[in-house]
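Okay, here's the structure, questions in a sec.
After this line comes chain A, so read on.
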Amino acid sequence: MSKKNFLLAVEGLTVSFDGFKAVDDVSLYVDPGEVRVIIGPNGAGKTTLLDLISGKTRASSGTIDFKGIELTHLKEHQIVREGLARKFQTPSIYEDLTVYQNLEVSFPRGRGVFGSLFFRRTPDVEAAVQAVAEEIQLTDALSMQAGLLSHGQKQWLEIGMLLMQQAELLMLDEPVAGMSVKERQQTAELLKRISRNRSVIVIEHDMEFVRAIAHKVTVLHQGKVLVEGSMDKVQSDPRVIEAYLGH
Partner candidate 1 sequence: MTSLLEYYRRIPASWRGLLILALVLLVVFPLLMGSFRLNLVGKYLCFAYVALGLVLAWGYGGILSLGQGVFFGLGGYCMAMYLKLEASDPVSTAIQSTPGIPDFMDWNQLTELPWFWEPFHNLPFTLLAILVLPTLFAYVLSLAMFRRRVGGVYFAIITQAVALILSTLIIGQQGYTGGVNGITDLKTLEGWDIRTDAAKTVLYFVCCGLLIVCIVASQFILKSKLGLLLVAMRDKEERVRFSGYSVADLKVFVFCVAALFSAIGGALFTLQVGFMSPSFVGIVPSVEMVIFAAVGGRLSLVGAIYGCLMVNFGKTYFSEAFPELWLFLMGGLFIGIVMFFPNGMAGLFQSGGRESLKQLWRGLIHMRHHDRPSPRVDEASLDSSLEPRS
Partner candidate 2 sequence: MEPERGSPQASLSDLFSILQDPKEMLIMSIQCSKKLDQAFRRLLPFSLALLLGTSGTATAASVNTTGLAVTDTTVTVGDLHSATGTMAISEIGSIQAEMLAIDQINAAGGVLGRKIEVIKEDGASDWPTFAEKARKLLVKDKVAAVFGCWTSASRKAVLPVFEKENGLLYYPTFYEGLEQSKNVIYTGQEATQQIIAGLDWMAKEKGAKTFFLIGSDYIWPRTSNKIARKHIENVLKGKVVGEEYYPLGHTNFRTLINKVKAAKPDVIYSIVVGGSNVSWFKQLKAAGITGDKANLLTISTTEDEVKGIGGENVLGFYSAMKYFQSLDNANNKAFVQAFKTKYGADSVIGDVTQAAYLGPWLWKAAVEKAGSFDVDKVAAASPGIELNTAPEGYVKVHPNHHLWSKLRIGKWKKDGQVDVIYESGLIEPNPFPEGYQ
């Protein structure tokens, strides 16, 4: 099968910090419209893998192919402009700005210096913000300072900002950490809705949540792909149990 059929094709990706290989020869293929969950014990290299794909960390070797574009030599903002969006482990929103402004800033137009200088709030921006706000249930909080939101709302706002970016691939690092059970369910619903027309990579520990959303699960262990497959297949694999319980 040719790479071209995948949205994202990671092959032989490796990074080492002073000899320590945090990610070691990882290959990963994500289909359009797929929700992929990456799990693994602490220090397995999950976040580092996202760092590598999003350009935050430079790979020592390997390739990252996104829609036929090689990402390994692009800068973060260039990668984002290609249609890839990322959410961080701790909610990363602009606390001093309003919810509206948080979303507006994420709108994918006027991203250059002068573009942003002469950016105007046109009706399509307005419409996009309203639509996303509805999606993440923050319509009533639009004029609120983002720092005042609850933890769960902050997580959603960040997801909303990714949606504003109109990205084709979302990468979410622990999106439900610190959420109540109800909020988790709502987030799962949200993810299902948004994955209809885009692909999503999620890092998560909460197995309940993973089961609810995952099309396919990849288990990382010590920087390597241990198992990959459906949730059931992964859960019953003895190597996974070994990895989580052993050591």
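To be clear about the criterion, a residue touches a chain if its C-beta (ideal position, glycine included) is under 8 Å from a C-beta of that chain, and two chains touch if they have at least 3 such contacts; residues count from 1.
Quick note on selection: all candidates are chains of the complex that A comes from, given by their letters.
Quick caveat: nothing in here was measured; it's all calculated off a predicted structure.
Peer 1: Pick the one that touches chain A in this complex: which of 1 or 2 is it?
Peer 2: None of the others touch chain A; the one that does is 1.
Peer 1: Which part of chain A faces candidate 1 closely enough to touch in the complex?
Peer 2: The touching residues are 54, 56, 58, 75-77, 80-81, 85-86, 88, 92-97, 101, 104-106, 108, 110-113, 116-119, 161, 165.
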